[in-house]
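Excluded from the complex is one protein chain; the other protein chains are retained at their positions.
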Amino acid sequence: MIFILLCALMALAPPSKVRAYDTPNDGGGSVTIEWQISPDDKELIGYQIYRSEDGEIYEKVGFIGPGRTRIEDETQDGPEYIYKVAAVQDTIRSYSDPSPPVMSRAHLVDRTKTNVFVSLLVFGAIILYFTYAARKGKEMFIRKIAGLQAVDDAVGRATEMGKPILYCPGIGYIEDIATIASLNILGEVAKKCAQYDTKLINPNRDPIVYTVAREIIKESYSSVGRPDSFDPDNVYYVTDSQFAYAAALDGVMIRERPATNFLVGWFRAESLILAETGASTGAIQIAGTDQVSQLPFFVTACDYTLIGEELYAASAYISKEPLLLGAIKGEDWGKFFIGIVLIIASIIGLLTTFPILGLFR
Amino acid sequence: MKIIEILTNIDRRIIYLILLIVVVLPLIFPSVEKVRVMPPVEKLYYAIDTIPPEKAVIVDFDYEPQTAPELDPMGFAILRHVFKRRIKLLVLSLYVQPLGLAQNALTQVIEEFNSAAKTNADSIIYGRDYVFLGWVPPPIIPILGMGESITGVYTVDYYGNQTDTLPLMEEITNYNDVGLLVSLSGSDIPKYWIAYAQSRFGLPVGAGITAVSASEFYPYLQTGQFSGMLVGMKGGAEYEEMVERTLKIKSRRKASEALLSLTYAHIVMILFIVIGNIGYFAKRRKK
Amino acid sequence: MNISGDPWIWISALMSLAIFSFLYRDNPFYRFAEHIFVGVANGWAVTFYWHNVLSPSLFNPLFRQGNLYYILPFVVGMLYFTRFIPRVSWLVRIPIGLYMGYWIGVSIPSTLQAYIIKQVQGTILTTQNFQAWNSGSMGVVWSVILLIGVMCTIAYFFFSREHKGALGIASRIGIIFVMVGFGAAFGYTVMARISLLIGRLQFLLGPWLGIID
Partner (left out) sequence: MKRTFPLILVFVFGILGIIPFFVPHPVVQNADEFLRNEFLRILVAFALVLGLGSLLKVHIDKIKRKRENWQYSWILIISFLISAIIGLFGGVGGTGILPTTIGSFQFDIWTIYWNVVMPLGSTMFALLAFFMASAAYRAFRARSTEATLLLAAAFVVMLGVLPLGDRISPHLPSFAQWIMDVPNVAGQRGILFGVALGALATALKIILGIERSWLGGGRE
């Protein structure tokens, strides 16, 4: 009798209110189990999760530390599951009541990403509206971008000195938008090189970027009516190893002595290796990247640096194409919109208890 | 004024030469300066120092030979601290390359202690004072599995012994018996320990990282997810200072020696900037 | 001073010295190391792509297991070589177009999430962000300065309006934040770069020359 009493006294209080539901916004195969911690939570070493398909045979499927109230269990979509959570202390287990049956399933849309979807629609609409509005061709003002104004005289300088121009599109892949922006600028620089008949050297780090760069330069030369002076040997692939590429480019800078170096695109630590070697050869250097971690080195070592968005505005700035200029106006309105959002969200965040941060999770 | 001309454009090779000399000399003629210990390092030191006797500390060696110069000294200093305080120790790696570095650190530090030890009690014995768990791929298995049972994940240790036969493992079953896990890594591995082990089992995590990845890890220190953090050679040197000052251990302090090179190199760079500007202002006033 | 006997340590040491010699000036040793570096790096790339990509993901399934789906990537991949046939050289645009198009599509939502939504979340003035600084009541001041800095930096990047009046002042303040940030980031990485140099010198002085243990 006493033993039973002792057992009752000694018995661990189980966790309560065990609830299981299909994990939302996922591809299926997952059930979330929640519970209220056991009153003896302090003495526990954790909670064991048991699962059964028929209500009789339970199988241990998970374990989690004390004080926690939620876990996800990997399941098959189809069968129904019943869950029990056991408070565990050394060898003593205290089981909760079983949860109602639940079935996991796949979801078509991930609702936690609606804020990304909304911002895609909003900013996409703003940019496209102004891109197409620009077609009516009213002259659009664009502020001075030092690095881009220097492109003309940088190419001119190379021609006078009879020296080549080195164009490095960065070590990024074609999927890095900075690489694509750089290839657009390469097209414009290649046109000027074709006009002035200046040698353009373009070593590449990625095979796919190499194939695109080669097409763009060939197109620029033929669009200016000089298809014959395009020398395919000046556009080549080097290697996909970051520092071997930097070593090879340093070699080109020192031996071919280009009068102007373009270091435009996606860069990592090798940015300063290129910029400082280029500076030691006395070349004019125009750099540009969206990598915030490398901008300090370009700003320090190069003559002109396109900071972040200036890199994307470049091809429109040089080519003056109405559609491209319109997109820049759209980007400005996008920035204005972000400024408004920041102010309004801050006001809401300060003055009300509305969980504004949740919107930007 | 020729001097102004010299000051403003010193040949870069002279700068390189001076920098090289200033960095190499302290490596060849090592000496150690007093190091001021900053809060992140102090936090990690006391996180280890205040581990209750019945709990263990886990040291995760997950760096490669290239980042060994910055992270080896941290490993050595932490091992000295743990062995001196007789704290139970488990050592592991989530990947295969760092196992050799972990093995090397363990043998050297234990050699230091056992050569000085007289009795069986104050020497370091495998299986009683520490266990080298080794490597179980993929990383998610040990990170989550040790929450429930360490011997369940590492059935066999690095040397091939059955872990459940080792005396130390009888007292250490899972994260509840672990006071702190210190992850030494040149990559994101400390973040995995927080995202999976700490969030699920409340495991306190400390980190030893390279100077390059410092800014990426500071937020985790500010939010308290890291119980402490050592950054680069400077962090290693500060921990070596704590170990020598509070535990009275006299041993080789490689990070503190390298810190001297770092300090001199910084000073040389600062001097050249000052010289360049003096020349620049003098030239401008002359115009 | 026990110099190492291991041939590989000698090779790595000499390679390191060849690269360091570039600091003095371009010389035959550097050129030798540079060309070896590019050669071997490409040898490694060929090995990697054959053993880890082409053989398991294309040749085995297509030729050994005869899984005809894999004809598609094989044919599209071969289109790259149409560049050498003038009449159909435009076909090279197909692999380029679909590869570039896919990855650009992937980058759009992730860029919006990482560079806009996450950054806005960190900049909004809320009590939670005030505490994030864990510097007590000063947290409010830092958060306000941060918001002003972000707004002014955005102003600096306005292209389609003259930087005059309010926009002019804001963009002047913005460039101050940017430049201070760049200077600090430069200073912050000095220690990391010198640590790399020390690591390299410790290899040359230790395992190679045995001057330091």
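Observations on the model:
Which chain is which? They are A, B and C, in the order written, and residues in each are numbered from 1.
Keep this in mind: a contact is a pair of C-beta atoms (placed from the backbone, for glycine too) under 8 Å apart; a residue touches a chain by one contact, two chains touch by 3 or more.
In this text, all values refer to a predicted model and were calculated from it rather than measured experimentally.
Looking at the complex as a whole, the chain kept out of the display touches A, B, C. Across the interface with the omitted chain, chain B contributes residues 10, 12, 15-16, 19-20, 23, 33-36, 38, 66, 215, 218, 234, 259, 262-263, 265-270, 272-273, 275-277, 280-281.
On the side of chain C, the interface with the absent chain consists of residues 7-9, 11-13, 15-16, 19-20, 22-23, 31-54, 57-58, 72-74, 76-78, 80-81, 83, 89-90, 93-112, 115-116, 119, 122-123, 133, 142, 145-154, 156-157, 174-191, 193-194, 196-197, 199-200, 203, using the contact rule stated above. Touching residues on chain A toward the chain that is not drawn are 25-29, 106-110, 113, 116-117, 120, 123-124, 127-128, 131, 177-178, 180-181, 183-184, 187, 204, 206-208, 210-212, 214-216, 218-219, 222, 233, 235-244, 246-247, 255, 269-270, 272-273, 275-277, 279-280, 290, 292, 295-297, 299-301, 307-309, 311-313, 315, 323-324, 327-328, 330-331, 334-335, 338.
Assume only the chains that are shown with their structure count from here on.
If the chains shown are joined wherever they touch, the resulting network links each chain directly to all the rest. Most remote chain with respect to chain B, judged by CA-atom centres, is A. Of all chain pairs, the one joined by the greatest number of contacting C-beta pairs is A-C.
Rounded to whole angstrom, the centroid-to-centroid distance between chain A and chain B, based on C-alpha atoms, equals 31 Å.
The centroid of the Cα atoms in chain A and the matching centroid in chain C are 12 Å apart.
Multi-chain contact residues, meaning those touching two or more other chains, occur in chain C at positions 189. None of the residues of chain A touches two or more other chains. Contact residues on chain B toward chain A in their complex (touch as defined above): 12, 147-148, 173-176, 200-203. Residues of chain A touching chain C in their complex: 113, 115-117, 119-120, 123, 140-143, 145, 173-177, 180, 208, 211-212, 215, 238-241, 243-244, 247-248, 250-251, 254-255, 293, 295-297, 299-300, 307-310, 313, 328-329, 331-332, 335, 338-339, 341-342, 345-346, 349-350, 356-357, 360-361. Against chain C, in their complex, chain B makes its touches with residues 13, 16, 23-24, 27-28, 30, 66-70, 210-212, 214-215, 222-223, 232-234, 258, 261-262, 265-266, 269.
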